[in-house]
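Left out: one protein chain. Kept in place: all the others.
Entry: chain A
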Amino acid sequence: MLQQHQHHLQSAATAAPPLPPPATSTPPSSTAGEAPPKQVALAMDRLGHAARLIADIRLGADRLLEALFVAAQPHQSSKPLHLFRQEDDSMRQHLQDLRTIGRQLEESGVLNESLRSRSNSWGLHMPLVCPDGAVVAYAWKRQLAGQAGASAVDRTRLALKAFTDQKRRFFPHLDDEQNGQGTDSVSKKHRSSQALLEDNQDNLSDCKTLSDVLTSLEKDMPNLKVLTYERLDWLKRASSLPASANDNTMEVPKHNFHSSSILRPGPQNVVSMDKVAVIELLFPSVFRAVVSLHPAGSTDPDSVAFFSPDEGGSYIHARGSSVYHVYRHITEHAAVALQYFLGIRSETALHSLLHWICSYRSLFTDICSKCGRLLAMEKQSALLLPPVHHPYRTFSPSKASSTQAIASTGDQSCSAPRAYHIGCFSDEA
């Protein structure tokens, strides 16, 4: 029964009569005295009613099935039969009502396009029920304020706004072209990032494979422990963290990444590069960062998260969240930085990301480049935090590794990476 009526509605919609049905060529007297807005309102109303009836019919069908099921159970009273009769009656009524509504909609031209050509429609069109059941409603906003008929233009505008908000939040670097900051600053930024790109390309041309990236990272950062894992192995590792209280007694992890170990015999200890899905970066006593690669073995990072070096548990993974505020804020910021690196040049994104992560190695000693303090009260959460924002737009991995060398020779002036408190960070940085 249900299918019959849906089919009825659908066939009415697809019907393209060569002659317009008599109902529409001479508008029925009920609609003759009503202005198009009222007609549209009525049509929307009826469509709503039809939808409710269809819902009722669906529910009724469920109840009928239920009654049948109960009746099939042994030792039942006459209750199921009573339910069945009741449901049967209400279903028939619903279907009758639906037939009526359907007829009314047909007459008013909703289920076909016969009204579109009418010239006195004030620019309005009757709502159209498409073959797939979608209702396309066009209506004057003012006339139907509060009713279902938002115009397509409004809907598009809302969708665009929602999309722009999301884009601004997660991909702020893509906003540059649209902001009216003035052509000078925009083109200057563009040029400087271009210059960085060219700079990087020379250094990064040899960092094509995952193995290359990790080797160059280990070379640049002597304090860093880089460990690689297959995806499931990481879960085991995370659950056994923290390995021990003291760094000295930390057991040698099973999957230690050392370029030299690849040459050693006994490859059971080494994760083969094409299965690596998780990279762990540990700066002892400072932080542990987890980067996920997708697909495994590639140089495509897809998420990153920061944790305390003392945290442990199965929630420690690239999409996890630390229990401490400071690492949670860095993780949020890192997600945006990751998108930036992927957007600028995806082949070098991993290299840039890993070096950028390393810029946090002096998280608890780098003062804010804007206010000169280490701790600041973050306005929104009212918490004291060190500078958790490191700029990523102007970040250059080659610069980062050269400052490491400078720091070791004692020149302090440019050795600290730029860091900002949340409140001191601005997009121009």
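Keep in mind that, in the parts below, a residue touches a chain if its C-beta (ideal position, glycine included) is under 8 Å from a C-beta of that chain, and two chains touch if they have at least 3 such contacts; residues count from 1.
Rule of thumb we're sticking to: contacts and distances are computed from a predicted model.
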Given "Mediator of RNA polymerase II transcription subunit 20", "mRNA export factor", "Acyl carrier protein" or "Elongator complex protein 6", the protein name in the UniProt record of the chain not shown would be "Mediator of RNA polymerase II transcription subunit 20"
One chain is left out of this view; which of A:Phe84, A:Phe171 or A:Tyr324 touches it in the full complex? A:Tyr324
Which positions on chain A touch the chain that was left off? 245-247, 285-286, 308-310, 324-327, 364-365, 373-375, 377, 381-386
